[in-house]
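What follows is a set of notes on a single structure, which appears directly below.
All protein chains but one are shown in place.
Showing chain A:
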């Protein structure tokens, strides 16, 4: 059984090529993935991300619950609407999912988790929430549209109620607020994204989503598919759950150490395992690779290093760079000359610090 977002007919009318994505019938592109990629880097593009799972958490002990559930610390969230990226770990320190949590007040938070992991995540969150008396309420009544690119914010702001505009214009990165959209539709506007560009991710009541999409299209925002979303986030150095990390991988091994807060006295799930790994030394690391010659790095290719074999996690042709880049997980230690087995050919690659692209431009050394 394939799920459809409320924008499904809109995508089909635009001639989108549809694919199954984690059980959802989603647009991979509307013609050219590369042109959609460039539209986001240079102007403004929009993605239907309504397949993502929005969950509201209510209850007096919600803050305590999230301090236990998440490896990042919600204690960083002090202002209404502020957002935080975090991993949700199991007891072994493996990554169940990555998510964004929004703070409203100590008894009300909102989390947005991945679509493909929905059932697993909800079961885990509900199980962990019960002892805290926290209510876990999925919000399928929301659709979600990500509007991204250097001109994305401007185009969204133009569509907002005049009274809301200055406030949303001043919204800081990783913060969200309510605003009225076209015809007074109630929006939840977050200055977040998954492309390495500025922009908003907008929650909109399902029945208003088509009208919002059409208003954005009329304002010159170009529809972009999940194909472009994938190359944009890879260039931006952002992990994809299921490809770059899963339960068999700890955040240390997925370059997500920056999201781990080992603050005093906070007993979050997976903490003991993470501390043990750190003390013993992490055996695998995630690195960025660039292929300077022709060819494409792809998921599953073998990576050869002085310390043994690794593998390509996310890999693709990067349209902004016009060459292939990848994340790879390799044995820890000085890797020497790194090569990748591309269809039986050993091809030299360069290890680089990523992100590969930020704010429309290649990063230094890429």
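Convention: a contact is a pair of C-beta atoms (placed from the backbone, for glycine too) under 8 Å apart; a residue touches a chain by one contact, two chains touch by 3 or more; residues count from 1.
By definition in this document, contacts and distances are computed from a predicted model.
Trainee: According to its UniProt record, what is the protein name of the omitted chain, chosen from "MoaD/ThiS family protein", "NADH-quinone oxidoreductase subunit H", "Glycine cleavage system H protein" or "ABC transporter permease"?
Mentor: Spelling it out: the chain absent from the display is recorded in UniProt as "Glycine cleavage system H protein".
Trainee: Of A:227, A:270, A:310 or A:335, which residue touches the hidden chain?
Mentor: Here the residue in touch with the unshown chain is A:227.
Trainee: Among A:47, A:132, A:188 or A:317, single out the residue that touches the unshown chain.
Mentor: A:317
Trainee: From the listed residues A:139, A:165, A:298 or A:358, report the one that touches the chain absent from this view.
Mentor: A:298
Trainee: Specify the residue from the set A:34, A:122, A:157 or A:210 that touches the hidden chain.
Mentor: A:34
Trainee: What chain A residues would touch the chain not displayed?
Mentor: Residues 17, 28-29, 32-34, 227, 231, 294-296, 298, 316-317, 319, 343 of chain A touch the chain that is not shown.
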